[in-house]
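Removed: one protein chain of the complex. Kept in place: all other protein chains.
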Amino acid sequence: MIHILLFADLQEKVGKDQLELEEESISVKELKKKIKNEYGLLQLDQVMTAINEEYAMENDIVKSGDTVAFIPPVSGG
Amino acid sequence: MIHILLFADLQEKVGKDQLELEEESISVKELKKKIKNEYGLLQLDQVMTAINEEYAMENDIVKSGDTVAFIPPVSGG
Amino acid sequence: MERYSRQMLFKPIGKVGQQKISEKHVLILGCGALGSANADNLARAGVGKLTLIDRDYVEISNLQRQQLYTEQDVYNQIPKAIAAKKRLQEINSEIDIEAHVMDASVTSLEPLLTGIDLVMDATDNFDTRFLLNDMLQKYSIPWIFGSCVGSTGMSYTILPNQTPCLRCLLDAIPVSGATCDSVGIISPAVQMVVAHQTTEALKILIENQKSLRTSLVTFDLWNNHYHMMKVDRAKKQTCPACGENPNYPALDYQSTTKSEVLCGRNTVQIRTSQKQNLNLLKERLERIAPVKVNDFLISIEYESYRLVFFQDGRTLIHGTNSIEKAKSIYYQLAG
Partner (left out) sequence: MERYSRQMLFKPIGKVGQQKISEKHVLILGCGALGSANADNLARAGVGKLTLIDRDYVEISNLQRQQLYTEQDVYNQIPKAIAAKKRLQEINSEIDIEAHVMDASVTSLEPLLTGIDLVMDATDNFDTRFLLNDMLQKYSIPWIFGSCVGSTGMSYTILPNQTPCLRCLLDAIPVSGATCDSVGIISPAVQMVVAHQTTEALKILIENQKSLRTSLVTFDLWNNHYHMMKVDRAKKQTCPACGENPNYPALDYQSTTKSEVLCGRNTVQIRTSQKQNLNLLKERLERIAPVKVNDFLISIEYESYRLVFFQDGRTLIHGTNSIEKAKSIYYQLAG
């Protein structure tokens, strides 16, 4: 089980602020693709990703038990 | 190993904001007593205690791997 | 409504929420650092009516963190509640603001609670917070606890008959927390508390219960800590304020904090129901000035005052005949 936190406008599109995904092991890239397709989340092309509170690259691997946060940079000020 | 977070004026007295304690299992009451004696922390009589981010009572048991936070109520405003 | 357009664009609020906000009445107890920032936010957000209460006037050492005040308020020694009201009306002339320069007690607060939807805690001591706690349980009014000192602070939302109350969390603890006058404070600690308090206030005002924070937040901005503590377990059936047979101890005459001017002595006596832990108090006060101590009392000179703390909960404040001034000094030092 992968635990996913959604911030800012991702929440609204998905309708909740957290997701659970049944996966043993998946790359950040694949994970994004999967969620993007399922929820029509165009914004996932424009997010930072953290795995267990650490900055992650596209090819990093997310494992069951990990918490992934998708953080869209907001620009207001 | 028990991980301990210190807030507000507890930090200053101890000289750091975190402690590690080698214990398998200990009650909140005993844990406080131990640290109070070791660091002369009178303030520990006046703190809230959280075990793994949940409110704890004096007789609750802390186990190795748990994170304990001692939260002194501050009164400024 | 152009004024609130960005707030209405925020989906959980919207037009319906904004309408509700404009119909609500919030009481803010204390117009110091937390009170200033809370009042500023809520006036800008368009809360229909605000009641402000404070016993003090603006001093130069307030300007570092009390965002409603200017040097002019210091020069003119304006009471905080009055200075706050003036600034807030310049910010928003469309809302109703009532200012009371007074000390909060059972008898002075009670008449002001009629029609209040929410109380913001911006006091600087736990005596008054317990008074608030018991009173608002009795009258079923939600309130939001907030406090700060140094680079730390905390906030917690209390709903009568629902969440654990402040007594559930702290009842066994003889509370005399650290104060801004003993260990100092940086202004962002204030704003961090107020950011949490105001958000909770908006949720309550638009009646969005499900988003309410159910944990107590503590943070330390200097050391980069943020901690949320779930508190459901703390709710006590036997709690004297929110339990099954409440007797609201803080509303009982015996246990309220009493103060009296001692005739001809330029001295005020304050008597709290809690005994003082003199050792701990001594440690705190030593940061401010030299402390004289014996087995029965400790004393300290502070500004033009001399304070003598007795173990039984009595304190003498020499150098003033004003109960308001004496209480200010007392809570500044003893929390």
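A, B and C are the chain letters, set down in written order, and residue numbers restart from 1 in every chain.
What we mean here is this: a contact is a pair of C-beta atoms (placed from the backbone, for glycine too) under 8 Å apart; a residue touches a chain by one contact, two chains touch by 3 or more.
All figures in this text were calculated on a predicted structure; none of them were measured in a lab.
Undergrad: Which of C:S151, C:T315 or C:S328 touches the chain that is not shown?
TA: Of the candidates C:S151, C:T315 or C:S328, C:S151 is in touch with the missing chain.
Undergrad: Give me the chain A residues in contact with the hidden chain, please.
TA: 5, 7-9, 11-12, 17, 42-43, 45-48, 50, 53-57, 69, 71-77
Undergrad: In terms of residues, what is the contact footprint of the unshown chain on chain C?
TA: 2-13, 37, 40-41, 44-46, 60-61, 63-65, 67, 69-72, 90-93, 150-151, 180-189, 191-192, 194-196, 198-199, 202-203, 211, 213, 215, 221-224, 226, 228, 287
The rule is short, and it goes like this: only the chains that are shown with their structure count from here on.
Undergrad: With centres defined as the mean C-alpha position, give me the chain A-chain C separation in Å.
TA: The separation of the two C-alpha centroids amounts to 40 Å.
Undergrad: Could you check chain C for residues that touch two or more other chains and list them?
TA: Nothing qualifies.
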